[in-house]
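Input: one structure, supplied below.
Only a single protein chain was left out; the remaining protein chains are all shown in position.
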C-alpha cells in the first residue's frame, strides 16, 4: 500500500539533541507519532475527535526501529509513513525517515484500537479502517 | 516556612542533555515537578489519589527560574523544595537545585488548584492546605 | 522593538500532553527555543553555524513564564517572539503564545552568549547583535 503515503516534514530542534551531538533516539518516536496523525488527517480522520467523541484511541503495542544515520540539529527531515497491514482492531504503520537522499531511520509501529474508558481492544471505526485500506 | 523542606535527589540521564553538553533548561522543570510531588507525599498527600478521587490537580500558573551553573550527565543533583507562600486556592513553591555545594538553579513555581472536569479554580482541600502551612 | 517580531507556528503533538489533558508546562520552553532560532534565521543568523564555526552559543540564564490558558493536543499555536532588550553579552527575548485570539502564555527568556569550549561569557558577534538591535 505504499501508493498511499504521507510525508511529514519536521525541523530538528535544539532540545531534540543530546550531548553526543545528534538527535536522541527517543525523539524519532514523537515524529513517527505525529506523522501517523497527519496521515489520518489527510484522509479525513481527526484523531482529536476520535478520542473525544468516540472515546477511541490508538495505542502502540509493538515498535521496531533501525537507526541508520543520525539526524542533527536544524536538519529538515522527511518522515514517510504508510499503512503496511491492518486487521479489524489494529494497524501496522511502516516508516522511513530521510534527510534529502540519506535514509536515517526505518521503523514499523503496530497500534491497537483501544477504548479510553474501558481500556479494552475495540474494532477500528469504519472511516478509520477505510483510511488505512 | 523553610523549616519544612524536602530534598529530592535525581541522577541526570543521558537524554536530559543537549548538544551543548549540559542539561537542557526545560528538564529542570520535570525535576521541580517531581520534587513537589515528593514534598506532598512526605506529608501524607498522595497526588495520584488527589486527582483520581477528588478530581483536583495543581496547575502551574507562574514560573521563574534563574540558571546559575549547568548540571551535567550523570550528576547527582539535590532539589530542595519548600512552600514559600499559600492562599486558599494556590501555593508558591520555592526551589534550590544543588550539586554538592554548587548552586545550579533557583526557582519559584506558583500553582493553582483546579478541578479537572470543570477546569475552574478550586479551594485547596484541607489536608493539602495543612501540608503547605 | 515589537516591530521586529517573528511568529513561529507549531502543531501540538500527542506526546506534548500530560494526563491532565493539556500541554505539559515544560513543553512550551521547547517552542520558545525554536521560535528564537527562527527569529535569528529570518535575520540571516544560522544558529547551527554560530555553534560550529564560532563555538558560541546562547545559554538560558533567566526564565519567567505566565501560563494563562492551556494549549491542547492538535492545536495550532503561534509563538510571537521579539528581542526586548540586549547588552553586549546577553539578550532578553519577549514572547506571547496564542491560539487564535486566545493568549496562552507570556514569557521572557534571558540568554547569555557563552563560548562552548571555555564555558565563559563572550561578546555577541556583530551580526547577531545587529539582528537583535
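Per-chain residue numbering starts at 1, and chain names A, B and C are given in the order in which the chains are listed.
In the analysis below, a residue touches a chain if its C-beta (ideal position, glycine included) is under 8 Å from a C-beta of that chain, and two chains touch if they have at least 3 such contacts.
In this text the structure is predicted, and so the values were computed from the model without any measurement.
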*Residues of chain C in contact with the chain that isn't shown?*
14-15, 17-22, 24, 26, 73
*asked:* By the contact criterion defined above, which parts of chain B meet the unshown chain? Give residue numbers in ascending order.
replied: 11, 13-15, 29-30, 33-34, 37, 46-48, 72-74
*Spell out the interface residues on chain A facing the chain that's missing from view.*
19-21, 25-27, 29-30, 33, 51, 57, 59-67, 70, 116
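As a convention for this text, only the chains that are shown with their structure count from here on.
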*Rotational angle, Cα trace of chain A fitted to chain C, multiple of 5°*: 180
*Whole-Å distance, chain B centre to chain C centre, using C-alpha means?*
23
*If you average the Cα atoms of chain A and of chain B to get two centres, how far apart are those centres in Å?*
32
_Where in chain A do residues touch two or more of the other chains?_
14-15, 73
